[in-house]
Each structure stands twice: as C-alpha cells, then as structure tokens.
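Structure, as structure tokens:
Omission of a single protein chain aside, the complex is shown with its protein chains in their original locations.
What follows is chain A.
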Amino acid sequence: MEPFKEHKGIAVPLNRGNVDTDQIIPKQFLKRIERTGFGEFLFFHWRFDDDGNLRDEFVLNQPKYENATILLAGDNFGCGSSREHAPWALEDYGFKVIIAPDFADIFYNNSLKNGILVIKMNEEQVQQWMKKAEQGLTLDVDLEKQEITDTDGTVVSFDIPPYHKEKLLNGWDDIALTLLEEDAIQAFEEKRA
C-alpha cells in the first residue's frame, strides 16, 4: 500500500444519505477475480442510462468534477454488502479521500485497507463544504496534522484513530504486521488445545 501523507484535490458533493455498496458497485461486476479495473463500473446505474449513455444530471458526470479526488458523502455511506469491490472501484476511479458524517463500519474498514482516507466529520461542516463544492472547492487534507484546509484558507481539524493514522502514513501491510505476532498467536493456540 502507498503511504498516505497529504492530498490536495477537487471535492465533489454526493448529497444522499444511506448510499449502499450495491449502488457504488452493482452486483454484475463482482464476478471478476481481479482486484483492479473496477473504476469504470463505479456508481454504474447512476452514471449511465440503460443504453450506456452518461446521465448528465448525475454529479460525477458534470465536467467541473471530472478530476475530483475527494468525495463528500452523506450519512451511513457504504452501508449494506461487505463487498470490497466498492472501495476498489472508488480508488480505481481516482478517489483518495471520502468525507462523511458517518460510514457503515465494514466499508470504513475496507477503505482504510486500500489506502483511502475516510474522514468522519460533523454533518454541518460536510453540508457547508457540499454547498461550496457546487461553486468549486479544493481541499488540502493533511493526515499528519489531521487538518483540512479549504479554498478560503479555513482550517478544520479531524479525528482518526491513531492506529489507522500510523498505518496509512506508513503504508503498512496489515498481514505483515500481524505475522510479527506469530508467537502470541501460537501461544494462544497451544493454550486452547
């Protein structure tokens, strides 16, 4: 995993609550056995109509958000199915940061495992940024300092569990870390046997 230290990018507002992973990546794309290439299927039925044409009204299809890398989302984002194809699709599409009042917890974990910085931020602030994003908003997210600086220079701090922060900053592989605990795991197994 690439270390995540700081990211500056255009924010796109997806102002809906309870966006489920079936919307983020529909089931017909879960048959692939690879981990890559899911970006083109992101929000598939919201981005494309039944004939495969872009739906102009969907926010991701608006030219001003074409290069957006920060997703502003509603409450309980990523609820439903545990499919990790959802963060794979978001990451492959180009998203580095997702900011929402709250996330579904499997999705939250899955995102962190893929180097996406998921930030829980109070609803008022998210709504304020969503409004600003309609006119164009660039956010500078500094994980080390746990600060987000918006276009006006306003600085907002955010929380993240220290454990997740450390892993993201270093790009650590979870499994390699756990394998350092081999003695403890073995001792546990022996004690129970």
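Everything below uses one rule, namely that contacts are C-beta pairs under 8 Å (C-beta built on N, C-alpha and C of every residue); 3 or more make two chains touch, one makes a residue touch a chain; residues count from 1.
Following the convention adopted for this analysis, contacts and distances are computed from a predicted model.
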{"item": "Absent chain [UniProt protein name; select from \"Cytochrome c oxidase subunit 1\", \"3-isopropylmalate dehydratase large subunit\", \"C4-dicarboxylate ABC transporter permease\" or \"Translesion error-prone DNA polymerase V autoproteolytic subunit\"]", "value": "\"3-isopropylmalate dehydratase large subunit\""}
{"item": "Full-complex contact with the absent chain, from A:V59, A:C79 or A:I148", "value": "A:C79"}
{"item": "Options A:N18, A:N67, A:S157 or A:N170, residue touching the unrepresented chain", "value": "A:N18"}
{"item": "From A:K5, A:R35, A:K131 or A:K145, residue that would touch the chain that is not displayed", "value": "A:R35"}
{"item": "For chain A, residues in touch with the removed chain", "value": "16-18, 20, 22-23, 26-28, 30-35, 45, 50, 75-76, 79-84, 87, 102, 104-106, 109-110, 113-114, 161-163, 174-175, 178-179, 181, 184-185, 188-189"}
